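Missing here is one protein chain; the remaining ones are kept as they sit in the complex.
Here is subunit A:
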Amino acid sequence: MMVDVQKMEQFAENLAAQEEVKGRSLLADARRRFFHNKAAVVSLIVLSLVVVFSVFGRTIAVWSNEEIDWGILGQIAELGAPNIENGHFFGADQLGRDLYSRVIQGTQVSLMVGVVGALIAVIVGTLYGAIAGYTGGKVDNVMMRFVDIIQSIPYMFVLILLLVVFGRSLFMLFVGIGLISWLDMSRIARGQTLSLKNKEFVEAAIATGVKPLTIILRHIVPNLLGVVVVYATLLVPQMILTESFISFLGLGVQEPNTSWGALINEGAGNMQYGTLWQLVFPMFFFIITLFSFFFIGDGLRDALDPKER
């Protein structure tokens, strides 16, 4: 009995000490809704597995991505098939390199391109759009016409030109993708800002005398986040696709570096020799990653939908 009384006293003390009620933010609400969405959660798990594979996959690799297996060179169709015994888990490519290591390398590059492209879009596009939308008037007009002009130039042409003129490098690819990726985002952010800036909480901030930049960063941008996050998750696969297309054309990343697009290109070229695994493995990772991103994007959109509060 003594113990019980003590416990009760402690409990009462805890209650008294627990002064501040913790609030449930909109994001916490959204997180709860997101984790109730099965497709989105499965996609998140799959995507995490892909990321884990790309980071830690090397540790169980028998061959590095640069070594050439001289023993099977020239007989790839017969000896290069996926095989656990000789260490080529995903088989070997036409030059006798281990496809397992190559796919890991390609996954790293493709994911990086996607994430970096989306990040540039999110940061530059959101700020640009929010500033244009909030300032309004002539500034808005000039800023958005600038976006119009850049967008009216065929980006694939610019990208190819960039890669040809400055040489094919990963850095140039990032620059090229970064140049175009933020345009759509800035339009979306501006549109949302226009509807946000007439809300009373922004008016209240103006009436209080909060500085415009603070209003944008504190009141506008956090409220754009829902739309921006959803668009960003849909942008990542789009960036990966763009990079794959460029690499498929033979521009993009340069040997010995590789990406999913380059691997798929190689695999497709060698299909006729009966080495189907060279196409199937990169394609498999490519497809599950894109699917995951799309489902996560869908899940986020449903979770963050402000109408369903």
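The criterion applied here is as follows: contacts are C-beta pairs under 8 Å (C-beta built on N, C-alpha and C of every residue); 3 or more make two chains touch, one makes a residue touch a chain; residues count from 1.
FYI, contacts and distances are computed from a predicted model.
Set against the options "Proline dehydrogenase", "Acyl carrier protein", "Oligopeptide transport ATP-binding protein OppF" or "Cobyrinic acid a,c-diamide synthase", the UniProt name belonging to the omitted chain is "Oligopeptide transport ATP-binding protein OppF". Although one chain is not drawn, the whole complex shows that of A:Asn86, A:Thr126 or A:Asn223 it is A:Asn223 that touches it. If you put the hidden chain back, the residue from A:Val210, A:Leu234 or A:Leu249 that touches it is A:Val210. Touching the chain that is not shown, out of A:Lys7, A:Arg32 or A:Lys199: A:Lys199 (per the contact rule at the top). By the touch criterion stated above, the residues of subunit A touching the omitted chain are 19-26, 199-201, 203-211, 214, 218-219, 222-223, 225, 309.
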